[in-house]
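First up is the structure itself, then whatever we jot down about it.
This view holds just a subset of the chains, kept in their places.
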Amino acid sequence: MGLNKFQIAQRISQELNDGDYVNLGIGIPTLIANYIPNNISVIMQSENGLLGMGPFPKREDVDPDLINAGKETITTLDGSSIFNSSESFAMIRGGRVNLTVLGAMEVSQAGDIANWKIPGKMVKGMGGAMDLVASAKNIIVAMMHTNKKGESKLLKKCSLPITGINCVKKIVTNLAVIDIENNNFILKEYAPGVSVEEIKNATEGDLIIADSISEMCLQ
Amino acid sequence: MNKLYNNAHEAIIDVKDNNTIMLGGFGLCGIPENLIQALVKKGTKNLTCISNNAGVDDFGIGLLLKTRQVKKMISSYVGENSEFERQLLNGELEVDLIPQGTLAERCRAAGAGIPAFYTPAGVGTEIAKNKEIKLFNGKEYILELAFQSDFAFIKAWKGDALGNLIYKGTARNFNPMMATAGKITIVEVEELVPIGSLDPNIIHTPSIYVDRIFEGKNYEKRIEKITTQ
């Protein structure tokens, strides 16, 4: 129902501004790079130590010494720079990254995010996520509205161990674009073919319908 | 003073059971392949390893997990290793998971004579438990301590016999900070170059941090996720 993951990425790409330095998490966020509007230029930061990340390489250009934070082979663009991990997180904590897009298992209406641990089940670690959410000026979450069991991922309070508090500003799901303000989810846009009622039913947290609500535009 | 060694085996001769070792690398990119293999061969036990990741089942730090040489891992992300996950869920392995930026900064602090620093990463999460919290300009920060380690195992691209190093691409990652942080810093390089052949203006790791250096052999440089257009 609603958008597929490519369309979620496409919708989020509209939030990019010319000149933005952007960190895209693993999963749906990575796909955003494919939808950057032609009239703007953004610079991708990869927290393993690269600014100015380019597209995936051609087969003959694969370099084991050039990967992204998802451990995938990548390329560099003109004007890129490489640095160590301490410098990479210095620029993240220092607030120089304008926009961070992450996946999440849960988001609360206070803007808390949980995406690193399922007690007793999954022990992969937080990677750079805790530093990113504690520091970024603007954090957008890209995720499906509900989990595989059909349960809402937009909650009054997170049930899983959280990654960061009061940090998520906007959520783009397969169903909706939702802002977080004053401890409420604010429904701003619905996906084509999705009703407000359906979004309400899929949202466990308090949902306020914005006056300016509209259908998502995907060009 | 001679810092030059013939190979990894000679360079790690005094690594002992129960030592703490920092290992450079992000995923399998920029890991000290020769040193890890020598450590497997040496069989040193009960090691504490500080490394961003834990390798994969049959490469990198994964080799040390397989042989049960590791008592404790201090990492930020360990998702690519099923043997690791098995040992952890069975309680056979201690694990300390740390935000990646905090991990990097605790290495940097160790090398820089900074015993502790404040960071926003992890405020309000279980990471903050039992740690000192302090307000600066109305925002909460966590006090984090510099690491202590007996050895740092470093992989660089080029280096000279004095220990000046340069890294290549994103194989740099944790290597430069860890190189500053080991009580004894051991470096393997892909290419040992003559003293004076590296431009002083582009050295990534100045020689002062390096205690031992050798030219590594047979680099596999395994790629975790070959992704192409």
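Letters A and B mark the chains in the order given here, with residues in each chain numbered from 1 onward.
Definition applied: contacts are C-beta pairs under 8 Å (C-beta built on N, C-alpha and C of every residue); 3 or more make two chains touch, one makes a residue touch a chain.
Computed from a predicted model, the values in this text were never measured in an experiment.
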Copy-number formula (whole complex, one representative of each chain type shown): A x2, B x2
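Operating definition for what follows: only the chains that are shown with their structure count from here on.
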Calculate how many whole Å lie between the centre of chain A and the centre of chain B, each centre taken as the average of the chain's C-alpha atoms. 29
As the complex stands, chain B meets chain A at residues 26-30, 52, 75-80, 85, 88-89, 95, 97, 99-105, 107-108, 119-127, 157, 168-177, 204, 221-229
For chain A, which residues are in contact with chain B within the complex? 46-50, 55-59, 62-74, 82-86, 88-89, 92-93, 112, 123-131, 134-135, 161-166
